[in-house]
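We show some of the complex, not the whole, and keep each chain where it was.
Labels run A, B and C following the written order; every chain starts at residue 1.
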Amino acid sequence: MQVAKVRGTVVSTHKLPGMTGVKLLWVQFVDEQGQLLPQYEVVADRIGAGIDEWILVSRRALAPDSDTDDRDLRPIDALAIGIIDTITLGNSLLYSKKDEYRY
Amino acid sequence: MQVAKVRGTVVSTHKLPGMTGVKLLWVQFVDEQGQLLPQYEVVADRIGAGIDEWILVSRRALAPDSDTDDRDLRPIDALAIGIIDTITLGNSLLYSKKDEYRY
Amino acid sequence: MQVAKVRGTVVSTHKLPGMTGVKLLWVQFVDEQGQLLPQYEVVADRIGAGIDEWILVSRRALAPDSDTDDRDLRPIDALAIGIIDTITLGNSLLYSKKDEYRY
């Protein structure tokens, strides 16, 4: 997974049926020192991530919902899978949501 | 997903059986500031995207149609999954179809 | 998908059982202006593409043949899926097989 900062949202009304109800975030990746990179991804969000939060991005698909048919695979290739609390390298913090992010 | 602008079309008559009836678009990716990148992709289009529209591109496969066999997986690796209306970063618009695209 | 020009062939006699009978082409990708890039791929060919033809390359797997077991997934990660006739960008032709390719 890669780490990215939530920057904004993307709206699409004319889309594939499988995309209905999928919230789309525009996120920007950070490098190994926590600096923003000039690289974005549009990710599906099912965890309710907010602007400026740091998230984990997986490029795997959404698991089919347990109450839908196995063949209903949504055409998603990137997904917010967790909001990051801390990143610790050795004895130092690279990132802490408590310090850097305020509601 | 990545954001791309529709630039043209690709025609192939001699192709794998699974490609029959698949409309192919030549799209060019945009960077995190909305500028065109020198990178293209040929994507399958099932949403009817038009020239100059901005679309979301997923590199996942087409879901098998509900009325076809599960094993009929089309050999597609990139797909237009939605036409973009707006991209909003913080309080500003990076892109609005209303402003930038006219029929 | 990406566009590539067929440059040659690759022969491998000692290989995985799933590779038996798979014809392998050495293809070179073109950029968004139709120029050859210094990037190649070895692709499986089931459409009979010839030297100098432009093809569409998908990085998805071969669909299992309808007369084989579902579990017989060949270990292929790149595939020629169509021979390109034309690429049209706006009102101009980026490529036409008729003009640029002769048997």
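Structure notes:
Everything below uses one rule, namely that a residue touches a chain if its C-beta (ideal position, glycine included) is under 8 Å from a C-beta of that chain, and two chains touch if they have at least 3 such contacts.
None of these values were measured; they are calculated from a predicted model.
Note on stoichiometry: the full complex in this file contains 5 copies of its one protein sequence, with 3 placed in the shown coordinates.
In the analysis below, only the chains that are shown with their structure count from here on.
Hopping across touching chains, the smallest step count from chain A to chain C is 2. Mean C-alpha positions place chain B and chain C at a centre distance of 21 Å. For chain A, residues touching at least two other chains: there are none. Per the touch definition, chain C reaches chain B in the complex via residues 1-3, 31-32, 46-48, 56, 58-64, 66, 70, 79, 81-90, 94. Across the complex, chain B meets chain C through its residues 7-16, 18-19, 24, 26, 28, 38-43, 51, 61, 71-78.
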